[in-house]
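The other protein chains are all here in position, but one chain of the complex has been omitted.
When the chains are written out, they are named A, B and C in that same order, and each has its own residue count from 1.
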Amino acid sequence: MNERKSFFAPVKAWKYLLKKPVTIKKEDVFDNPREASDQYRGFHQNDWDKCIGCGTCASICPTNAISMVEIASLKIEDGKKNERPALDYGRCSFCALCVDICVSDSLKMTKEYVHLSKDIDSFYFIPDINGIHNTQEKQGYVRDETSELLDLERVKMAHEDVSRKNSFIEIVKGYSMEMALAESARCVECGICTATCPAHMNIPEYIRSIYENDLKGAVTHLYKTNPLSNVCGRICTHLCEGACSLAVRGEAISIRWLKRYIVDNTPIEDYEEAVLSFVTEPVNGKVGIVGSGPSGLSAAYYLRTLGYEVDVYEKRAIPGGVISYGGPEYRLPEASVQKDIGMIKKTGVNFITNTKVGTDITLEQLKEKYDAVFLGIGFSLSRPLNIPGSDHKNVEYAIPLLAETRDYLRGSSKMPDVHEKVVVIGGGNVAFDVARTLLRLQIEKYGKVNVAMASLENRDILPADLEELEEGEEEGIIGSFGYGPEEIVVENNKIVGLKVNKVISIFDEDKRFNPKYDKTDSYVIEATQVYISTGQMPEYDMITDDMKEKMEIVRGKIITGEYGQVENLPWLFAGGDIVRGPDIINGVANGHDSAYGIDLYLQSKNK
Amino acid sequence: MMNSMNNIMKQVDDVLNVLNKEVISNRQFAIDINKGDVHQALTYLKSIGFTQLSIITCVDLIADNKFQLIYILNNWELGLFVIVRTDIDRDNPSYVTVVNIFPGAKYYEREVHEFFGVTFEGNDSSFKPLLLEIWDDIPPLRKDFDPQVYSDRKFEKRDSDKIYRSKIGGVKL
Amino acid sequence: MKEVKLFLGPQHPGMHGNYSVQMYVDGDIVKKARPTPGFLHRGFEKLMERRLWMGNLALIPRICVVEPDINEMVYAQGIEMLAKVEIPEKAHWIRMMILEMARLAIHIMGLGGIGGPTGLYTLTYWAIAQRDLILDLFEEITGARVYHMYIVPGGVRKQLPDGILEKLSELLDELEVKIPEYRELGLKHPIIHKRLKDNIMLPEDVVWEVGITGIGMRSATNKEYDLRKVQPYARYDQVEFDVPVANYSDALTRVNIKYKEIFQSIRILRQVIEKMPKEGEVRTKISTGSALRWKVPAGMVYSAIESSRGEYGYFIVSDGKEMPYRIAVRGASYPQGLLGIEKYLVDCRIDDASLWMDTMGVCSPEIDR
Partner (left out) sequence: MVLENQDNRNLWEKIGDYFSANSIWMKWYCTGCGAIELPPTMTSRFDMERLGMGPMATPRQADVMLITGYLSTKTLRRVIYSYEQMQDPKYIVAFGSCTINGGVYYDSYATINQLDKYIPVDLYIAGCMPRPEAVMNAFADLISMIKKGQANGWRHYQENYEWYKKNQLDSLEEVIIHDEFHE
C-alpha cells in the first residue's frame, strides 16, 4: 500500500486524449437538453378530461405546493368538481406522491426539466395535458400498481348465507370494529360525496370520526343532516357511493355500511347525548306535520331542535310511513326503525297516530291550529297497471302487501294471503322487496318457493340494485327480465299465468315511454296470483280544490320553492316523495330544508 | 443473537434497578430507569460492552407534562443497541450531564438544551447556542411550539392564490 | 507568537458544504478550534412531526445531500420494525443494490474530493464525471438524479426497469478498470502521498472517546465494526464481502480503506445482480387504507444502518397516529464533526483542516438537519 509512484505518473492520463470524451455535447445541453429517463419526475401534466377535481393530490402533498383552483368554465357534475390542481414550483419537491395517489389517474409527470425565468409568477401554473411549456412533453413518471397509494378494495361485508330465506333475519351482518376502521382508512376526504348526497351529509367528517374511533362525534356529524341514520345506514340508495372518487379506479367506500356501523355500535348514552345536544330552548311557534314518513320525521326533528312545538299526524297506528310499512324486515329490522323514531320522540316531538288528515281532521283546521304546516304524505298508493285481466281479485299491489307483512311480523295482523305460485311485475327495488317477501312467506306457509318476476328492463338496465338481483336469484326467484307483461291470463275466473313478450325497446325516439315488443318471443309464466310493483303515486285527497288551484302539480309532484314552501300558500310546506319522487334520503333532505324554510318564514312573520 | 440479548437483559435486570424493560427487536431493547440511577446504569452498560454512545435525545411527552431523555448505546461486539429512558419534569427541566462517562455527550446535551430547554448541570457549554442563532421563542422541538406560526410571523410568503386566479395552463417560452 | 482568530468557512473553497470552523492559529498551527454548525439547519425533526408517514418521504432524503438513500432506508426500516411488516424478498435485494450504488457514488466522490485540498484537480474531475454515470443509472431506476425517494416504507417504490442489471454490470466493469487509475494517479503520487502519510492521526482511544464510527473507527481499531456485518440488515448476511480494517489511522490509511471499500461495494453489487430474485413483488403496504391515513403502531425504535461515514440512525417514536410523534436523527458525522473538531483539530496545520474533515467524513447537512 505504501508504495509511491513517480512524480510524473499523472502523465498517464494523456492516454484518454483519444478516447471518447465523457463531456456531454453542447447541443445536448443547450439546444435540446438530454432526454431524461423514462421514470423521470419532471414537471407535471394533468389530463383535465379525466381529472375529477377531488383534491387528493393537494391533501398528500408534503410541501403544500398544490392548491385546488375553481375553473369557471368547467361544469359541476355528479362525482366531479369544477376544480383543478394548481402547482407552485416554489414549493414542489418533485416527490410524485401526487401522481401515486391520483384517484383518476390524470396527474402525471413529464420528462421536461428545464424552466428558467426572471418572472417569478411563471413558476405557478395549473397544469393541463400540454404541460408547463404547452409543448406536449414526453411522459415521465406515472403511477403503477407498485407505487399505488390508495386502497382500492372494499372491506368485504359479511352476509347471511342463503338459508336466510327461511326467515326475515337481517341479511347484512354489519362491520366489526376492525373492519370499520380499515374501511374508514380508505377515505381520501375529497367531499365529492357530500355534494352528491341529497341531504349533503358530512360524510368525510363522520368517516374520519370512525377512523379516529370517536363514535359520539360521528353520531353528532350524522344528526347534523340526517335524523334517520339507522334507516339510511341500511336502505339508503347511496348515491354517494356512486360519486365516490375511489370508484373511478376501484371500489367506492362503503359509506352506507359505515353509517350503519356508527349507529349500531355507539353506546346508547353517547348516542342520546349527541342527538339531544342539538335541541335548543323552546321558541314561540307551532308546526303541524302531515305524514310521519322520512320527510315528516326529518322536518319534525329539525323543527324541534330549533325549538318549535311539533305535532305529527299519522294515519296508521305506528309512525314512520315507508320505513315502518314499506321496507322489508330483512333489510330494515324493526328495532332500527324504532330507534330512529324513538330518538325523535325523545326530543319532544308529539305524534298523533291513527289520524288521517282529510277525514279525521282537515287541512283547513290544521292551518288554523298551527303557524305552519308541512306536508310529507309520500307516495302511498301503488300505480295501477292496466292490462287485460288486471282487475281480477287475485291481482295485488306492492304497498299493501309490504305493509301487511310488517304488521304481521309485529304480530298485529294475520299473515297475508300468499298463493303457491306467484309472479311479480316490476324490476325496481320495491319489486324485489315484494318478491323476496313473498318468497319468505311462501316458505313459511308451504315450505317451498315459487316466485317469478317479469320486468320490461333486461338485466343490464334493471333499475334495482345488482345485489338485489344476485341475492334474489340466489334465494330462488325466477326472473323474466326484459319481458313485458301483455295480459294476465284468466281461465274459468282463475288466474293461470302472466303472458309476457320480449321487449325490443322501452322508449321511442322522443324518449317517451312506449315499449315495443317482439311478439314472436312470448310465453306464459304460470301463477295464480299476480303482484304489481310498477311504481307508486301520491294520494292528494286531503288537499281541497281551491288549494289545488293555487298550487302547481306536475306529474303528481308538487312544485315548491327552495325551502319547500308552496308559492301561493306560504303557510304550507311540502317535501319528500310528493316533491322529489320516492327516495328516503331525498325525503330527509326535504324535511331538513323545509325545517329551515319554516324557521325563516315564522321568524319573518313574527317580526 | 436473541440469546446473547436475553443474557444481557438478565444481567442488566439483576444489577440495575430497572423499572420496565421492553424488547424492541432481536437486536435492540429498551429499559426505563429512575432519574437518579441513569449514571450508574450508563457506567455499568459501558463496562459490559456498550462502549459507544450513539445519541442522546429527548421526547416531549406533553400530555404527561414530562420530558423523556433517551440514551442510545451501541455494543459493537455483540451488535446490540440499548435504549435507556428516564423521565424528568417538564416545568423546570434540568438534569446532570453524562460527559464524565461518555465525553461524546457534550454536543448532544447542548443540542437537547437548544431544542427542548433541558439544562445539564456540569456541562457548561450546553447553555450555548449550537445550530440556531438569535433564537427568540420557546425551544423549537417542544410540542407546544408551532413552526408554521413562527414562520408566518417571521418570513413573508408569496400569495400564490392571486396568481392562480389569473392563469390556466402552462407558460409560453 | 501572537494567536490569530481565523474563520474557516462557511464561504470557503476548502469547506465541505456550508459549514464553519473557527479557530485560533499560531502561525500555521491550529491552537483552538470550534465547530460552528447550523448553517443548514432546517428543523427537520420538527417538520417530520407535521407530515404524514408517507409524506415524510419527500423530506428525508434532503437530510444528507450526498447520500440520500441511507435516510430512506433507515426511515423505512424503522417503520417496518414498528409496524412489524415483512417486506418482499426482492425488495431487500433492490434496496441493497441502491445502497451500495449510493456508497459507490459517494466513495468515488470522496476519493476525488481528496484532489481538492491537495491540489490535484485531475482526480476531482475524473471522479465527479465517473460518479455522474452512477447518477444516470439512479435516474433510470428511480426517476431522479439526486433525491431518489425510491426506498419507501414497505419495500421500494417501483419495479426495476428492464435491462438495468446489465447496464449496472457494464458500469461495474468500467469502474474496475478506472478506479485503480485514480489510485495510480492520486494516492501514489509523491506529493499527495507525502501529504497524507503519517498526517492527521486518529488514535484508538480518541475513537471511543468521541464516538467516531465508520471508516475512522475501523482504521484505528483493526476490528470489523461495520453494521452491515455486526447487525446485518437487508440481505447483507447473504452476500460475501470483506470489511477493510487497519490499526494505524493516518489520512492515507483512511483514504485507502475508502478505496478498498469501493471494490467491496462492486463485489456486493455483482452478487446482487446474480442472486436477486427475477420475479416477485417489491412492495407491501405498511398499513391499511389510503396513504393519507396510514398509521404506524405506537412504540419507539432506533433504526441504524452503516452509511459511508458510519452509523446512521433514526430514533422514531410513534403514538399510533398518522404522523410521527418524534424522530431524532443521528447523523453519522455528528461526533467527528463537532467534538472531534473541537478536540482533535488542534495542533493540525491550517491547510490540513479541510483534509481532516475530508478523511474523517464530515457531512454538514446531517449535523445541522
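FYI, contacts are C-beta pairs under 8 Å (C-beta built on N, C-alpha and C of every residue); 3 or more make two chains touch, one makes a residue touch a chain.
Because the structure is predicted, anything quoted here is derived from the model rather than measured.
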- request: May I ask which residue of C:29, C:85, C:129 or C:323 touches the chain that does not appear here?
  value: C:129
Message: In the whole complex, not just what's shown, which of A:11, A:29, A:461 or A:600 touches the removed chain?
response: A:29
Message: Please output the residues of chain B touching the missing chain, sorted low to high.
response: 125, 128-129, 131-134, 136-137, 140, 145, 147-148, 150-151, 154-158, 160
- prompt: Which chain C residues touch the hidden chain?
  reply: 7, 10-13, 17-18, 20, 22, 34, 36, 38-43, 46-47, 50, 58-59, 62, 65-66, 109, 124-126, 128-129, 131-132, 135, 145-147, 365, 368
Interface with the unshown chain - residue positions in chain A: 21-24, 26, 29-30, 33-34, 36, 43, 62-65, 88-94, 113-120, 123
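Quick note on the criterion: only the chains that are shown with their structure count from here on.
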Query: Does A-C or B-C have more contacting C-beta pairs?
result: A-C
Statement: chain A and chain B have mean C-alpha positions lying a whole-number Å distance apart equal to 50
Averaged-CA centre spacing for the pair chain C and chain B, given as whole angstrom: 22
Query: Which residues of chain B touch chain C in the complex?
result: 24-25, 27-28, 30, 51-55, 57, 59-60, 70, 72, 74, 76, 79, 81, 83, 102-104, 106-108, 115, 129-133, 140-141, 145, 147-148
Residue numbers on chain C that touch chain B, as the complex places them: 37-38, 41, 43, 45-47, 50, 81, 208-211, 213, 223, 225, 227, 230-231, 299-302, 304, 311, 313, 315, 317, 325-326, 328, 330, 334-335, 338-339, 368-369
Query: Which residues of chain C touch chain A in the complex?
result: 51-52, 54-59, 62, 120, 122, 129, 136, 139-144, 147, 149, 155, 157-159, 161, 181, 184-185, 188-191, 193, 197, 252, 256, 281-283, 285, 287-295
